[in-house]
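Removed from the display is one protein chain of the complex; every other protein chain stays in position.
Residue numbering begins at 1 within each chain, and the chains themselves are lettered A, B, C, D and E in the order written.
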């Protein structure tokens, strides 16, 4: 019983160690990604409100179907080409 | 294979023919019914808005229960009388 | 058949008698309880609106956790102590 | 083209049975009554529509695997009527009843509508062709409760086959309260009695309103557990309403939630209106007994009020006894209306709300008795 | 620390399959189209998100016991599309169609988009690598109905594996109507025809609007029961809207209820977008056929309008024929827009709403035919 308990406690310590590491790594990575993407966005596409408003229902977007078809064609080739 | 394909295509043509016929007949019938009922309504009960407003909660309607009973009695007789 | 019918009718009378008694006793009891509690409330805690408003989100309530713990401890002792 | 033949075989025309035609007509009658005559449209319109849908041949909307068969599970599990009862609880103000608890006794008396009808249903077995089991009789009797969810809950437990007829009768007669009650009320009261004015109701404290649902729940748990699901959900709704700290839950349960469930409940009730279940002499019996039930309940309520006046100095106007059948708020309005025929300045509405909501509790208690004692 | 090893084995990184990566990209593409290009965002956003969620390795969100597997039951049972159809019915005003019933024929003609595509799908079997069964072809054809719930309902019954691709194609092309239709409309009409002005529509009485859904339901029950679930729920919604006595039910079914179901429906459709079901040549075929379907429907509608002008004195502007594909209200707006290119003072919108809503009925009828004749 004691033995198993000590094992249990050890497993707990181990999980505590692993868990906190994962949580930190994950959120630290998130910090980095947020920073990166913020920088990227402000460089390449400095907030164009018109596009956002356009998103709210404008349908003046040419050739989106080719768009889909293209992407999916590519996808399928990549997929079948294995 | 080819054979079955040609059969398949023939079945498709058949379904196309049947389907379009049904759709047309159905909606054409609907056109006729709408016309009829519109004419009937305007003749026999030219829109009485008061009745519609009355519908919104007035309960000044006499002997509706006899109404139900009557109809259902009739119904049951017709039904049992077979 | 007749016999069973008369039994059925008797059972109906019995249930009617029992049912009305229960309903009356229950609601009469309710009358009494309402009266009592109204009297008690007005004596011991004459409506303090501030407490009611406080209830609407104030969290200035000290040591409620001891409160829970206490009650449940008591509960468990009473329960295990059987 | 045998495709057309095939299609013809799949049409309603070639598959209709007389029974289905009749039931669709019944469904449309209910829709007509709901829309044109304002008969409890919130329920009778979906019920009628459900009846129409479930009697369309071939489609099998109410059969295993059809939409309505899935929705019906909400009734079978008791979930729909109980959720509606929760919403009703969240809409109910017990203030007038708490201000004048005596009126609870009027709500109790009016439940004679239930138990009187129980006996009546059993007695109808004397009529050749009619055959009501004890369970059937109990399910029919609950119509006298003049409370939709309670009726549906009890009927779905005791006699699912009669559910359609019972629900239709319950809601139809609730809509007919303004026709059924006044004659009885006038017949059983003297002009003097109808003139009785009642003293202004005291204000009821927030606290009392918050405590009441919990007190009611405890009593039910102690004395009549079989009524606990109904009264419990009702109390939950009422507690959410009165406690003042879960406003958003209370609002949702008396609006969106109850609306959604009402649509589903109506359709599922309608799905039980198949010709073999509805087109039987028993249905006529049920419609007859429904009228009897409302009449008995009304009479009992009024007479109880008169009896109470014998033994108490501050008189109640016997007309409010009629509100004890519940049928909230219709019967309370009727009591007020009939009272004002005698004295236009006598406002009985708030006084009638007491027995009115008491009647809801009363019929839930009666439902508990039936569920406990009828196997 | 083998805990880390264990954890690494449980990561997505170590479990991703190429197909899942691709499908997640497809999902994000749909989300992009929904947000940035305004492609039917109410549906494509949840669908895209569902596709992403269901392709996350290990998590098994779309597998037995996962959230989406439970939600999918709402499609399998047909409940979600039917409830949405009820809400759509509650949002639909049949006034313009009732004022000018002839336009129903335009809605009928446009259904050629469905049956033409059926043939096209079968013909695609000539292309090596593509293999569409008759059921598949019928499910794909319904894209031509340009009506989301109908497409999902039919596809979930005839070819659940293609549901994802079909729903995506249906909603994408509905969003693309402003690109697909105008060229076809201009090609098939002369400048004079595009200038035709239509007479002011008569006012339609409340009564007619209340009767119509019931009449429609009866005809469906008599002639095409297999369409009864779709048309029935649609009529229920429309009746609740027009009857005026169940305002609260109507409001709830066109707001909260339809919103909740839309979220669930979108996610469940997305849950069918697994790589093995979606990443097949057939998907390209479906996308191709979808474009064909919309084109056929548009052309048929316009040509029908021209044909009708041959035989009737009061002319219809053939542009409104294009609105017969439904895709409410987009294609009606398109007809109006193209019309105003020729004459800015010619307002066709209300005239186009007639064939537009007629198209909804038309495709529901066509769906009934497919469900009745395709086993």
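Here is the rule we use: a residue touches a chain if its C-beta (ideal position, glycine included) is under 8 Å from a C-beta of that chain, and two chains touch if they have at least 3 such contacts.
Being a predicted model, the structure only gives us computed values, none of them experimental.
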* Who does the absent chain touch among those shown? -> A, C, D, E
* **Given E:67, E:123, E:201 or E:303, the one touching the chain that is not displayed** => E:67
* Asked: What subunit A residues would touch the chain not displayed?
  -> 5, 8-9, 11-13, 15-16, 18-20, 22-24, 26-31, 33-35, 37-38, 41-42, 45, 47, 49, 52, 55-57
* **Where the missing chain touches subunit D, by residue** => 77-79, 82, 210, 214, 217-218, 220-226, 228-229, 232-233, 236, 239-240, 243-246, 248-249, 251-253, 256-257, 369, 372-373
* To do: May I ask you to list the residues on subunit E that touch the chain which is not drawn?
  => 3, 6-7, 10-13, 15-16, 24, 28, 31, 34-35, 38, 41-42, 45-46, 49, 52-53, 56-59, 61, 65-67, 70-71, 255-256, 259-260, 262-263, 267
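Heads up, the rule we're going with is that only the chains that are shown with their structure count from here on.
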* Asked: What chains do subunit A and subunit B have as common neighbours?
  -> E
* In this assembly, which chains make contact with subunit D and also with subunit E? -> B
* Structure fact -> Greatest centre-to-centre gap (Cα means) from subunit E is with chain C
* To do: Identify the chain pair with more contacting C-beta pairs: B-D or C-D.
  => C-D
* To do: Take the average of all CA coordinates in subunit C, do the same for subunit D, and state the distance between these two points in whole angstrom.
  => 25
* Hunt down the residues of subunit A that sit against at least two other chains at once, touch-wise. => none
* Could you tell me which residues belong to subunit E and also touch two or more other chains? => 223-224, 243-245, 369, 373
* What is the complete set of touching chain pairs? -> A-E, B-D, B-E, C-D, D-E
